[in-house]
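Removed from the display is one protein chain of the complex; every other protein chain stays in position.
Should a chain be cited, it is by its letter among A and B, assigned in written order, with residues numbered from 1 in that chain.
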Amino acid sequence: MSVLIDKFDVFAGGFWLTLQICVLAAVGALILGAVLAVLRISPVPPLRAVGTGYVNVFRNMPLTVVMFFAAFGLPALGSNADFLRIPVLDSLFSRLGTDLPYFRFALVALVLYTAAFVCEALRSGVNAVPAGQAEAARSLGLTFGQNLRYVVLPQSWKASIVPLGSVIIAMIKNSALVGFFGVVGDLSQTADQLTSAEGYAFVPVAIGISIGYLIMTVPLGALLDRIEKRQAVAR
Amino acid sequence: MSQQSVLYDVPGPRQRRLTLIGSAVATVLLLVGAYFLIYRPLNDKGQFSMELWGPLVDPSNENFSLVWDRIGTGFQNTLTAAALAIVSSLVVGTLLAVLRIQLKSLTRRRFTGLATPLSYLLRGLSTLLSAVTRVCVEVFRGLPVVITIFFVARGFPEFGVSFDTLWYLVIGLTIYNSVVIAEILRSGMEGLPGGQAEAAAAIGLSPLQTTRMILLPQAFRIMLPALISQLVVVLKDTSLGFIISYEETLNIGKQIIGVLDNPIQVYVVIAVMFIVVNYALSKLAQYVQRRLSRGRKTAGTPAQDPPPAALMSQSESTGQGI
Partner (left out) sequence: MRITRVAALAAAATLALGMTACGGDDADEGTGAGSKSFAAGSTMERLNKAQAIKIGTKFDQPGFGQKGLSGKPEGFDVEVAKIIVKELGIPEDKIEWIEAPSKVREDVIVNGTVDLVAATYTINDKRKERIAFAGPYYEAGQNIMVKKDDTSITGPDSFKDGTKKVCSVTGSTPAEEIKKYVKDVATQLVLFDTYDKCRDALKGGQVDAVTTDNVILLGYIAKDEASFKLAGENFTKEPYGIGVKKEDTDFRTFINDTLEKAYADGSWKKAWDDTAGKFGAELGSAPTVNRY
């Protein structure tokens, strides 16, 4: 058990790195997912096709494959994902601005993959708004944009919040893969490093790593449960 | 689009013309962008050369049959692992769901007719058991499946139990997915109208009988689409087998890449394979869902609020369930 104390800084560092990537990826995925959701319900058929195609491709591919394309496909396109070196952010999240691009690649992969699910969660929220609402808005002469902005979205976000939360929880768990694609020092790579390269006993490391993930996922899950119950009562 | 959404009016001639022009311009821009940002750099690096693609797409290439033999083996292994994992997750998940429902009803029982200390003991015990299963569910649901698989593969041998890597993968996937399926079924059962369980009790069924004969079949029906979607998740997650050296599609791909040095090409092929199979599966889920919602609507099958109306037309025409 002493490994938990001796190596506390390693565990804490792993936790911090995983948390960083999760926060950044969540923000990115929410933005991209929202754009995709609007595309998927827009009046312009080609835009709808783009949204649908995107969702079908990324939802049905294993994240491992997406990660691979980010880590080795982007360099083949001649990009080191430098567009993610966002001035203020990269001083806060130090890995974002390093010369080593794998943190950024992993971030790109997580965002691309999760956005597909975010899009679906948002759309299911829009679907939950009774049709009469949108019809009434239309009969008032609101355009598509106005309809979304003033009538549908304000009502739909409530229905979206639980599915969105599940998507984010899933994303936190998926972030465990980044350690296999060149990001050194996140929680899962720490587990690997401590048990195989440094030869620490397996069980205590497993416990430490599990706690790291559970700290992030369980409270979020509990929060969602509460929101869900409250909504069920309110309905 | 024959069906129209409720979000916007049917476009008129002017709007349609604008859309057409806009789409044409956007398409051209996209194509030009794709050419300069994707095709050119890849072509400059020789990623389209037949040397790299040949073994994958050209049947006359000397390695073609060998490569596809290997990919076939890998895909077979992927399907084996996925099939085993989904079957065992279904079994374990169902048992777990029943267990949790039973324990929950036990904690509410007062055990009247027993001596007071004994009844308190029984109540305490069932509360404790209920809490333990709850914690297990939360823990395994909250852990990344990669970590679960990794822990299974490293942990089991630590305690002197060792199997083929296939079984580590199946066990790891089962632990995670059975918990998820248990939750799907449980919420399905709890979502049923209370009258169902009450009526069952009224005709004298025991709690176990009620669950087995009344609640579970209905929960399965309602949750079938969600269960099929979970199959897609399992299939995708088998790709994590590469972490424990299980020879599934991606791992075989890695070996092929080691010999032929064409990573991007191999991964493109594998990605397409996964997308096709999983797309077919999600189509199946949708088909099942539609049949179910169209199916017999007796008073007993509460089709959860009929699929939210607003954009139903669209979700069907664009090919994705909710």
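Operating definition for what follows: a residue touches a chain if its C-beta (ideal position, glycine included) is under 8 Å from a C-beta of that chain, and two chains touch if they have at least 3 such contacts.
Just so we're clear, the structure is a prediction, and the values are computed from it rather than from any experiment.
Residue B:D261 is the one among B:D44, B:D58, B:E198 or B:D261 that touches the chain missing from this view.
When the missing chain is restored to the complex, the residue among A:L4, A:A49 or A:A76 that touches it is A:A76.
When the full complex is taken into account, the listed residue touching the unshown chain is A:R95, out of A:K7, A:R48, A:R95 or A:R123. Which of B:V67, B:I171 or B:A285 touches the hidden chain is settled by the complete complex: it is B:V67. One chain of the complex is left out; on chain B, the residues touching it are 62-63, 66-67, 69-70, 73, 154, 157, 160, 162, 242, 245, 247, 254-261, 263. In the full complex, chain A makes contact with the omitted chain through residues 71-72, 75-76, 80, 94-95, 98-102, 180-182, 184-185, 189, 192-193, 196-197, 199.
One rule holds for everything that comes next: only the chains that are shown with their structure count from here on.
For the pair chain A and chain B, the distance between mean C-alpha positions equals 17 Å. Contact residues on chain B toward chain A in their complex (touch as defined above): 1, 5-9, 11, 15, 19, 22-23, 26-27, 37-38, 41-42, 45, 47, 138-139, 141-147, 150-151, 154-155, 158, 232, 236-237, 239-240, 242-243, 250, 263-264, 267, 270-271, 274-275, 277-279, 282, 307-312, 314-315, 318-320, 322. Residues 40-41, 43-48, 52, 55-57, 59-65, 68-69, 72-73, 76-78, 120, 123-124, 126-131, 133-135, 138, 143-144, 147-148, 152, 169, 172-177, 180, 188, 191-192, 195, 202-203, 206, 209-210, 213-214, 217-218, 221 of chain A are the ones touching chain B in the complex.
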